[in-house]
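Have a look at the structure that comes next, please.
For this view, one protein chain was removed and the others were kept in their places.
What follows is chain A.
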Amino acid sequence: MDLISGIALGLNVAVTTEALLFCLIGVSVGMFIGVLPGIGPLAAVAMTLPITYHLEPMSALIMLAGIFYGAQYGGSTASILLNLPGTSTTAVTALDGYPMAKQGRAGVALFITTITSFVGGCFAIVLVMSFAPALGQMALKFSSAEYFSIMLLGLVAAATMSLGSPIKGLISVVAGLLLATVGMDSTSGVVRYSFGVLELQDGLNLVAMAMGLFGVAELLKNAGKPRDLAPQKVRMRELIPTRKDMKECWKPTLRGSVVGSFVGILPGAGPTLAAFLAYAFEKRVSRTPEKFGRGAIEGISAPEAANNASTQAAFIPTLALGIPGDAGMAVLLGAMMIHGITPRPEFFTTNADLFWGLVVSFWIGNFMLLILNIPLIGFWVRVLTVPQRLLFPAILFFICIGVYSVSNSPFDVMTVIVFGIVGYLMNAYGYPPAPMLMGFILGPMIEQHFRRALLFSRGDITTFIDRPISATFLVLTLLLIASIAIPTLIARRRGLPAED
């Protein structure tokens, strides 16, 4: 299907009252959650997942996707006005956004981040439209060996490219893979790790796990912590950037879009990394690197373009290969599978309406966010000041009823508590919980492909390196591990302290 007829098909599907309504709900919820510090898009998606069970797959996907990219827009508001990232992906924006706000240029900063987010998003959507179906076409030739290798690459990337210690990320992934084996093994029918508990025979519930790790754990971390909520003031007439501002930010925006899209396409690397890389890159190419950290407009435009571009571009591997770029996409993938849609190469032909409808909804959603953001900036600033004591019980309530509604099971709600505490402890000790969720979601697939690949090759393990595409993925995985291990080893031999 060519681009034009694809877009026409997409317009047909995405411009219906229902689709538009759920797109608006999705981006508004995303924006809202993004603005609130301490609760990220993952928790938001997990909280709305149960509701989407009762929707048409199209509406469900449009809404969930809207929450993700909506949160990228909203996150910068808290970063700029409070110096607290609304979501981890906008943490870098605070570096220059908050100084700008202190200089009385909060309005300009908010305006610029909205525009650059929009540009980054649009840039990546074009890439999704042009490359995802092509990649899907290529992936038609993939067998189990290729799927295993690319999933391995994705998991290792997710574990090692997060901002903490690589070994802790790897532990998190392996723990997630092990958790995925709980329940009935689809090949042999044997029930594993159920310990005689009836509810565990179907495996752990994804929604319960995600809500525990990202919802309850965050609440536990922030509960009772005094917060200083005095956002910097914004006046409407200060919103419009000067001509000099515009001149300074268009190039960083484009560079940020490219960096973000590239990172988004890589399996395992998400928007947080994209924003950090774009910032670092801008600082390096800048003629005035000393301005960074003191309110440089390049320092907010590049990462904001990058995180949104990366969120959109991450749909390429997710939809074409079923390999999510980060934990957020992994949850979305889980949501699709619950609706009986397996993102596979065939997805673009068998579910063409779904793909093009989703992509067109990205455009619509990004436009909606543009409109939601700029005229309503006063409203979002008010949202920032909602006190924690009202917010937390409300979130907790939605977590309880949401998890319960999935299968009317009190057991699932208890699972949330367990994973809430696990997530809290993991955060406290510097173990990132996101790779664990990725391992959990990809676990059943990677195990099946591993077993099937070796069955087809009659136990010949070289099947993974005999096939050129599979071998490429494995080499990339090894390079990734080497790039992390070697600098650490060199540092140790020189007697320098190892990097934290």
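Annotations
Here, a contact is a pair of C-beta atoms (placed from the backbone, for glycine too) under 8 Å apart; a residue touches a chain by one contact, two chains touch by 3 or more; residues count from 1.
Here is the rule we use: contacts and distances are computed from a predicted model.
Choosing from "Tripartite tricarboxylate transporter TctB family protein", "C4-type zinc ribbon domain-containing protein", "Succinate dehydrogenase/fumarate reductase iron-sulfur subunit" or "Tungstate transport system permease protein", the protein name stored in UniProt for the chain missing from the display reads "Tripartite tricarboxylate transporter TctB family protein". Contact with the omitted chain, checked across A:4, A:198 or A:390, is made by A:390.
For the options A:3, A:230 or A:461, the residue in contact with the chain missing from this view is A:461. From the set A:175, A:234, A:249 or A:434, the residue in touch with the chain omitted from the display is A:175, counting the whole complex. The chain not shown here is touched by just one of A:167, A:280, A:338 or A:370, and that residue is A:167. Where chain A meets the chain that is not shown, the touching residues are 50-51, 54, 165, 167-168, 170-171, 174-175, 177-178, 181, 185, 187-188, 190, 192-193, 216, 219-220, 223-226, 387-390, 392-394, 396-397, 399-401, 404-405, 408, 410, 413-414, 416-417, 420-421, 428-431, 447, 450-451, 454-455, 458-459, 461, 497-498, 500.
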